[in-house]
Every structure is written in C-alpha cells, then in structure tokens.
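In this view, the complex is presented without one of its protein chains, the others remaining in place.
After this line comes chain A, so read on.
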Amino acid sequence: MAEPQPPTIHEGATDDIETTTKPPASAEDRKAAAALSNLDSSSADNNDSAQVDKAAATNALNSVSEKKALVEVPAKSKVKVDAGDVALLVAELEVTKARATELLKQHDGDAVKTIRAFLQPAF
C-alpha cells in the first residue's frame, strides 16, 4: 500500500508564517476561512470551495485548448428541469442529484419519459 506522502517543506516553515500574521483581508483569505468553517458540513453544501475549483478549472481548460471550451458551451442545453422532478428521481431511482438532472435534461425535462427510459434494460 501507498504510504502517504509527506508535505513539502521549503526552507523551514518560515515562508508562510510571514503572510499569515496579517489578518484575513483578501478575498482568498475569506474563502479559506469559509472553507474552514465548512469542514464538518456535508460535502454537498461546500459551495465556496466548489466555486474556487471551478474558477481554477475554467482557467486551466482555456489554456489547454480554447477550441474545446468553445465546443462545450453549446453542449449544455437550456432545458429547464423542475426541482421537484429531480427530488423524485433521487428518491425513487436512488441516483445522485447531478445524474437525475442529467437524465431529465436528456428527455426535455419530462419526468415520466425519463423514468420509463430508465426502466428499460440496457441490453
């Protein structure tokens, strides 16, 4: 089994101490503080850090390939999905919220159609 990797240390621990003596003033600091307070809450509620990741993701994606980003935008359809339908699918089909939304979108937000398609054997 993999042993956990030890953290990197650059020339002692002094580097970051300088920065941390300041009170949390920047936006980043507030995000860090927010994430900290969210530590024990369930992962679904952890919106702040999710947003941080998303911003980083878009940045990196753009630099990897701008072409790709262009292709993906229209792929996200504008189908409106009813929250009640999502909840119904989550409860009755035991899928994740994201998956339920995705399934509903595939069937123009029609819950009955979505469920009937879901019931069909995949072979």
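Note that contacts are C-beta pairs under 8 Å (C-beta built on N, C-alpha and C of every residue); 3 or more make two chains touch, one makes a residue touch a chain; residues count from 1.
One rule holds in what follows: contacts and distances are computed from a predicted model.
The protein name that UniProt records for the chain not on display, among "Signal peptidase complex catalytic subunit SEC11", "Armadillo repeat-containing protein 8", "NMDA receptor-regulated protein 1" or "Glycosylphosphatidylinositol anchor biosynthesis protein 11", is "NMDA receptor-regulated protein 1". Contact residues of chain A toward the unshown chain are 1-9, 12-14, 16-17, 19-21, 28-29, 32-33, 35-36, 39, 43, 46, 49, 52-53, 56-57, 60-61, 63-65, 68, 85, 88, 92-94, 111-112, 115-116, 118-123.
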